[in-house]
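Following this message is one structure expressed as structure tokens.
One chain of protein is taken out of this complex; the other chains stay put.
By written order: A and B. Residues from 1 in each chain.
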Amino acid sequence: MISFHLDARSGIAPYLQIVGQVRQALLLGLLSEGDKLPTVKEVVAKVAINPNTVSKAYRELEHLGLAAAKPGVGTFITRSLGQASLAEHGPLQQELRGWLAKARAAGLTEPGIDAMFQNTLREKVEEKI
Amino acid sequence: MNPVLQAHALGKRYGQRQALADCTLEVPPGRVVGLVGPNGAGKTTLLKIACGMLAPTTGRIEVLGEQPAAGPAQLARVGYVAQDTPTYASLSVADHLKLGAKLNPRWDAKLAQARIDQLGLEPKQKAGKLSGGQRAQLALTVAVAKRPGLLILDEPVASLDPLARRDFLRHLMESVAENDTSVILSSHLVSDLERVCDYLIVLVASRVQLAGETEDLLAEHYRIVCSRRQDTDLPPELDVIWSEHTGRQSTFIVRSQTGLPAGGWPAEHLDLEDLVLTYMERSAGRGRRTATRTTGDAR
Partner (left out) sequence: MIWLTWRQFRAQALAALAILAAAAIYFLITGLQMHHAYSADLAACTPHHDCSDVLSRFGQSYDGELNLAQLLVIAAPGLIGIFWGSPLIAREVETGTDQVAWNQSVTRTRWLAFKLAGVGIASIAAAAVLSYLLTWWAGPLDHINGSRFAAVTFSSRDIVPLAYAAFAFALGTTAGLLLRRTIPAMAVTVAVFAGIQILVPTLIRPNLLPSTTVTFPINKTTASRFTGVYTSDGGAEINIDLPVPQGAWVISAPPVEDSSDQVVAGYLHSDCLFPNTSGPPTKTGAPPVSQIAACLARYHLHQSVTYQPASRYWPLQWYETGIFLALAAALSGTSFWWIRRRRN
């Protein structure tokens, strides 16, 4: 069963962190279709966070089509995003390589690239939700 | 849905000292409410009035729709753990559970026992011999097992070490998830509140400075760092909460319920600690500082 953690300093809303961690687990193949997510009670008993946060995260996962709740039984993953999916996105990775080269050429150092990436990613994530 | 706590112009005066003034609140149910403010701001006073230990001198308050401590039925619906989580030093852990069972009609003995087992507390041990964290957990168990609709906790983790603090909050959240209890929790440690509270009340200098859903409050406040200008130079829909001006630069903390106006404002959101500190500083009168350098860079 997946276990969650909260990064208080990340600036990302707690429920989004949970969504992100589920996604991450799916991408890495640690979770797959049919796996049961821990109950809200189980999550908050391990990680001292508000139960509403967990509920909201699970609702978001449902909204994204990644999970579905079965009343009285629990919340289950409905889709796998295994290692294969990373391989599927070869063209995307190619694009990224190209962009990195451009950024380097423009004079951005690695920390600068990382900062720009994190910022943009955060904006994107918050915008979407 | 009926608010768990409704206060209108609530005030409490001790002789010359006004401990609480003009508090108006409407707290929705199903939340974990963080009551935050500096020491002496009136947090304990507000919580004691809410659970019926104190009577207000002005205004009115309703908790779960009734007067606080109006009778045994109302007392059964509200659980309270006072500051420093008092317990009966000469009574054992098992005695405390028996106390709860005898004095509360809706006592959940199985829940209480399960929690004690989970915490690893010895039933025969006297409460006076427990560690601070264990005493806090015991006090919480007694309050939770009576199945209240609202749990009021006054700085329950202030004197606990970080591990005990985390354990306490985990226990509390588990109870909330299990029983769907509303919680009002006061603290002067904002970091704890960030994890668990979805509703925030900032109490400074006996007054409510800010109250609302944490998420909304965080979304409505911005920090704007721009070239030196007056508060009034900002668009009117931005409510300036705090500002600081140095030679070339002004920093504003603003609140807007309608988002930022167009114009590419260099704004970012605050984290909870900064938000609370802003309101605390504002109340302390430190909101309008202007530092001019002798070279007169002010523009």
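Couple of notes before you dig in:
By our rule, a contact is a pair of C-beta atoms (placed from the backbone, for glycine too) under 8 Å apart; a residue touches a chain by one contact, two chains touch by 3 or more.
Computed from a prediction, not measured in an experiment: that's the story for all the values here.
Looking at the complete complex, one finds that the omitted chain is in touch with B. The chain not shown here is touched by just one of B:40, B:72 or B:259, and that residue is B:72.
Touch with the chain omitted from the figure is made, among B:11, B:42, B:100 or B:133, by B:100. For the options B:54, B:238 or B:253, the residue in contact with the chain missing from this view is B:54. Remark: the residues of chain B touching the chain excluded from display are 48, 51-55, 69, 71-73, 75-76, 78-80, 82-84, 86-91, 95, 98-100, 102-106, 139, 142-143, 146.
Simple rule for what comes next: only the chains that are shown with their structure count from here on.
Work out the mean CA point of chain A and of chain B, and you get 30 Å between them. Those residues of chain A lying in contact with chain B across their complex are 6, 8, 11, 13-14, 40-41, 44-54.
On the chain B side of its complex with chain A, the touching residues are 30-32, 166, 169-174, 176-178, 191, 194-198, 215, 269, 271.
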